[in-house]
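The complex appears here minus one protein chain, its other protein chains still in place.
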Amino acid sequence: MIKVGIIGATGYAGQELVRLLLQHRETEIVWYGSRSYVDEKFSSVFGNVFQIVEDICKSDDLHELSRQADVIFTATPQGYLAGVLDDEILNNCKVIDLSADYRIKDVAVYEKWYGIEHKSPQYIKEAVYGLCEINREQIKGARLIANPGCYPTCSTLAIYPLAKAGLIDMSTLIIDAKSGTSGAGRGAKIPNLYCEVNENIKAYGVSTHRHTPEIEEQLGYAAGKPVTLNFTPHLIPMNRGILITAYATYREGTTPEQIRRAYEEAYREEYFVRVLDEGVCPETKWVEGSNFVDVNVKVDERTGRAIMMGAMDNITKGAAGQAVQNMNLMFGLEESEGLRLIPMVP
Amino acid sequence: MIKVGIIGATGYAGQELVRLLLQHRETEIVWYGSRSYVDEKFSSVFGNVFQIVEDICKSDDLHELSRQADVIFTATPQGYLAGVLDDEILNNCKVIDLSADYRIKDVAVYEKWYGIEHKSPQYIKEAVYGLCEINREQIKGARLIANPGCYPTCSTLAIYPLAKAGLIDMSTLIIDAKSGTSGAGRGAKIPNLYCEVNENIKAYGVSTHRHTPEIEEQLGYAAGKPVTLNFTPHLIPMNRGILITAYATYREGTTPEQIRRAYEEAYREEYFVRVLDEGVCPETKWVEGSNFVDVNVKVDERTGRAIMMGAMDNITKGAAGQAVQNMNLMFGLEESEGLRLIPMVP
Amino acid sequence: MIKVGIIGATGYAGQELVRLLLQHRETEIVWYGSRSYVDEKFSSVFGNVFQIVEDICKSDDLHELSRQADVIFTATPQGYLAGVLDDEILNNCKVIDLSADYRIKDVAVYEKWYGIEHKSPQYIKEAVYGLCEINREQIKGARLIANPGCYPTCSTLAIYPLAKAGLIDMSTLIIDAKSGTSGAGRGAKIPNLYCEVNENIKAYGVSTHRHTPEIEEQLGYAAGKPVTLNFTPHLIPMNRGILITAYATYREGTTPEQIRRAYEEAYREEYFVRVLDEGVCPETKWVEGSNFVDVNVKVDERTGRAIMMGAMDNITKGAAGQAVQNMNLMFGLEESEGLRLIPMVP
Partner (left out) sequence: MIKVGIIGATGYAGQELVRLLLQHRETEIVWYGSRSYVDEKFSSVFGNVFQIVEDICKSDDLHELSRQADVIFTATPQGYLAGVLDDEILNNCKVIDLSADYRIKDVAVYEKWYGIEHKSPQYIKEAVYGLCEINREQIKGARLIANPGCYPTCSTLAIYPLAKAGLIDMSTLIIDAKSGTSGAGRGAKIPNLYCEVNENIKAYGVSTHRHTPEIEEQLGYAAGKPVTLNFTPHLIPMNRGILITAYATYREGTTPEQIRRAYEEAYREEYFVRVLDEGVCPETKWVEGSNFVDVNVKVDERTGRAIMMGAMDNITKGAAGQAVQNMNLMFGLEESEGLRLIPMVP
């Protein structure tokens, strides 16, 4: 059994890790880290695991944890891991970081968009960006994983086939994203109150959202050159789910068949990325609670644009599920172990 | 592998059977019956199983199905199974009926509350009421299971300990129930449209709901004498979940400790019924997508009443999950096989 | 024009007062009091009144305000007004208090249920309980109004006709209440986050909710003797609305006609209380955003109980709307001025 520690276990991503790992055949959770609930029963915070988890919440002593665990998941605020990580921890165990600390290779870009100083830039190069479908082989040998952000996961996977195949003009790329409210975290803030979110929709972080450079970097790798794009997230009155609608002008002479084929070829071997039948639009409900990303593309010959769409559960494939997928790869397990959950409808 | 057929597979309970059985290690679904979608791919109706289920929907030929399957689940409207069932089917395979056709032992009561004639009353006596926690032993040997209704499951389990122990005056029993909208089914009806249900709450079927006699019958067995009670369901703007709040005057001299002990003793050995810690109120979110029923009781010494509470997922333990639990018992499998799903939060 | 000051203007009840008073022909808001937003534009907090309200938020200097206003609404936490109120204020202007400070005549009961010491009990006797349909005449002459709580308003009005007519056994009375989340206020608390409330339902404050003694007191006046009852509120995933379902055994020999007639007679002259047609269950959607209370009763001859139902908007008739109704009475205006808003559907 792989011994697992979770830091930030009482956030939405952290508790989703608990849900997934409890249904995983090869893992045992040895540390429920939660600064806010130290010494309280985890199940008194998340009643769903009442009589299933008897553990109490512990502090975030990463060094001690690194001696007890084979792998640590950090579902923590930006800057936390960068401020603590050192060689001792990395020598003791593997680390999968759900924050943004090691996602962006250019530390100046990180510091500009996140507005904080990076405390351990020496680990950025080593860290592997854990988008399994793209970086599978490097993930297998990594000891530090930068688990991708929710929007970047869905955006990158929805656009990747056309970026990689060079079928679209990357300078025309616009991503309009919609997310359920769990993406805003479990902090007690007025804008996230039920009555503020319910029966409402708004854009936020327009042209300034911190996932923008992460998406640009990843799509830049696919396109083979730097990418600058518009990314606009919206807050949706639902718990889980991200939907991406992306627009780009396709290269002159490109046929709808070529575009469709790019998707089919890119994801033919992928279990978690489902290319929907032609004409079917992804819906977040069809992936809820699962590690699937449903993608599709519509070719609008009238305007010369491809409309790329992706749906995903933001706390599963967009956070905890992908983290487990990374762990599976790192420990030589079947990639889908613990993740073959059927999406829940309705 | 147990060969399973589902009639009514494209209703909410039917597709939940699909979700659960796909995650069950000992079953294979051989028949996706759906009158409305014959010859269409099941996954074109329920996109959550795209690339997982390739089957197309079939008719509801129960006789043919009984030759192909080891067990049939009928998630069908009231009266359907009663109109079709015969010895041939029951000799060929086991039947678990999610409708109300065989739940009520007194056919006159059934016909009065449901307003339809019972077409095969000869099977009523044989049918076992599939409330596993109460009738476990009879279920094991049954060939026809009357799978309990959603409200009756949650109501009976929430009240059973006090009814059985004789600690409450059954003539004072009042059940106020609240259900998510999936309980209303997947029929295209104006009152179930999003805009009619969202931001709204109402009672319905006040003093006339058809689950009333079913609850009265089951609690009557527990109490050892006929029970007449008030049952009022309410429609709640959420997809899944039932919450029961029940009120009864407790016998004079009864102590809070006796009342609490009755719950603990009744469910000490039960995996799926969780007696919450003192003072904790059940929440439907803590059981969502799972087969758990969370129960608790509050003793109000000021009024001399016990307030009994239960929370459950109406399409899992309230329908499909309990049906699978029954199947497990009937086929000698571990009772929780395929049902150890961790409730999904948020 | 009546000069109005609001203390607590940025809470849900406070901003509803703003909405209603802006549509009132005889009032002018001169003071938007909000401790948390002093010096910020009110419309930067509540964008609905952008370009309509240009005022900035002020402190809660009640004495200064009392010199500028004809009437003050205090939509403040329990204990606030009791700690500040004095003769100077009451001599300067009228006060309508939306908190519970002056609702309960027996100060010991208040202090026990609210767990705080009452700082100005000398005003309790003078304060008029502002349930307009019951206490209309006293309200007209009052200078201090204790505006009723949301649950008590709906509960009392739904039960009052039978309590007053003596047709039910008050010792059997049970009130099961359901409320939208705005009733929990606009404080930043984890249990009120969108993801905690959405897709969830739970009871809370079972047998201990502070509105219990208020309901008991009011129904006690109607019945002519002390009343002890069970009151159980539930939190519902919707913004606005309260639904009351109440149960009581009716006096032997009472006919359904008598029961129905009690409602019709009690509310024949009332604009804001609508007795629905026989068999129609109240729905919160039908009263949303309005000052109406829809009530009805179902007689269950099988169990000998009357099931009384009421639906209301908790922040309109349950708070701000009733406060304005009180103000109208106190200033000799038409009682429905500013309150003839048609409920909004869907």
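A, B and C label the chains in the order they appear, each numbered from 1.
We take it that contacts are C-beta pairs under 8 Å (C-beta built on N, C-alpha and C of every residue); 3 or more make two chains touch, one makes a residue touch a chain.
Everything quoted here is computed from the prediction, not taken from an experiment.
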Task: Omitted-chain contact residue, chosen from A:Q68, A:T245 or A:Q258 - done: A:T245
TODO: For the chain that's not shown, point to the residue among C:E199, C:E217 or C:E335 touching it.
DONE: C:E199
Open item on the list: With the missing chain put back, one of A:M1, A:V38, A:A108 or A:I201 would touch it. Which one?
Closed with: A:I201
Task: chain A, residues in touch with the chain not shown (by the definition above) - done: 172, 174, 176, 178, 180, 195-196, 198-204, 206-207, 228-230, 232, 234, 236-241, 243, 245, 247, 281-285, 288, 298, 300, 302-303, 305, 307, 309, 311, 346
- [ ] Quickly run down the residues of chain C that touch the omitted chain.
- [x] 12, 15-16, 18-19, 22-23, 44, 46-52, 182, 199, 239-240, 274, 276-277, 280, 283, 285-290, 294, 340-346
Open item on the list: If the hidden chain were put back, which residues of chain B would touch it?
Closed with: 12, 181-182, 186, 188-190, 192-199, 237-239
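In this text, only the chains that are shown with their structure count from here on.
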TODO: With chain centres defined as mean CA positions, report which chain is farthest from chain A.
DONE: C
Open item on the list: Just the number, please: Cα centre separation of chain A and chain B in whole Å.
Closed with: 36
Open item on the list: Taking the mean of the CA coordinates per chain, how far is chain A from chain C in Å?
Closed with: 45
Task: Set of chain B residues in contact with two or more other chains - done: 199, 239-240, 283, 285, 288, 346
